[in-house]
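Attaching a single structure in structure tokens format; questions to follow.
Moving on to chain A:
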Amino acid sequence: MSTLLAAAGSLEPAARSYLSPTGQEIVFLLVGALVLGAAVVSVTTRQLVHAALWLVVALGGLAVEFLLLTAEFVAWVQVLVYLGSVVVLVLFGLMLTRAPIGRSPEADSGNRPAALAVGAASAATLVTLVVDAFRSSWIDLSGAAGTTRLTGEYLFSHWVLPFEALSVLLLAALVGAIVLSRAKGGSADAKPRAGKLRTGLTKQKER
Partner candidate 1 sequence: MEWQPLAADPAAGSGYFDAYAAVGLLAVIGVLFVVVSFTANRLLRPVVDTPEKLLAYECGVDPVGEGWAHTQIRYYVYAFLYVIFAVDAIYLFPWATVFAAAGFGAATLVEMFVFIGFLAVGLLYAWKKGVLEWT
Partner candidate 2 sequence: MGIPGSGLAKGLAVTLRTMTRRTVTAQYPDVQPDLPPRTRGVIALLEENCTVCMLCARECPDWCIYIDSHKETLPAADPNARARTRNVLDRFAIDFSLCMYCGICVEVCPFDALFWSPEFEYAETDIRELTHERERLREWMWTVPPPPALDAAAEEPKEIAMARKAADKLAAAAAAEAAAAAEEGGES
């Protein structure tokens, strides 16, 4: 993100007033409130799939926030990767493990206070960090600073090494996923195959 903000070029504390917000700022705040609300509902709802769907709303709202900050490319990455695949992955996982319609109280593990503490602590850290880092900087919203082209220029001029490291990371994730999904038995025997079933039946007959 900091690269993209740097791309905007104008982080100097400008002579701006908080009292006369522009339309974009108002929309930004409204969408922010929506994102916050959706996020809260997402972690408090007792229905698993509803939680995932509220997460969609929260992440989609974030994409709109990115758009309002003229970070066009990041916004659509957010939609493509988070809405289009990560949330689908989450939903997939829930559906594969039988997320029932209605409340699922057994999904509550009783760690609520601990989770609340961790959440509050990390939120406080992040807010302090971000507020301290940017203080009274303003992003110049008059031009699109986060277009695909600009992102590409910054990425491939200054950040090539992290980019290549990312590919190794992704490869590791890929291999890990494959190994995990094939962990049990590690071979085709783990599958309930017709042949296996039949041997089970014959055993029963022998008894």
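How were these candidates chosen? In short, all candidates are chains of the complex that A comes from, given by their letters.
The definition used in the following text is that a residue touches a chain if its C-beta (ideal position, glycine included) is under 8 Å from a C-beta of that chain, and two chains touch if they have at least 3 such contacts; residues count from 1.
Please read these numbers as outputs of a predicted model, since none were measured by experiment.
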Result, touching chain for chain A in the complex among 1 or 2: 1
Touch list for chain A against partner candidate 1, complex: 24, 67, 70, 72-73, 77, 80-81, 84-86, 88-89, 92-93, 95-101, 141-144, 147-149, 151-153, 155-157, 160, 163-164, 166-168, 170-171, 173-175, 177-178, 181-182, 188
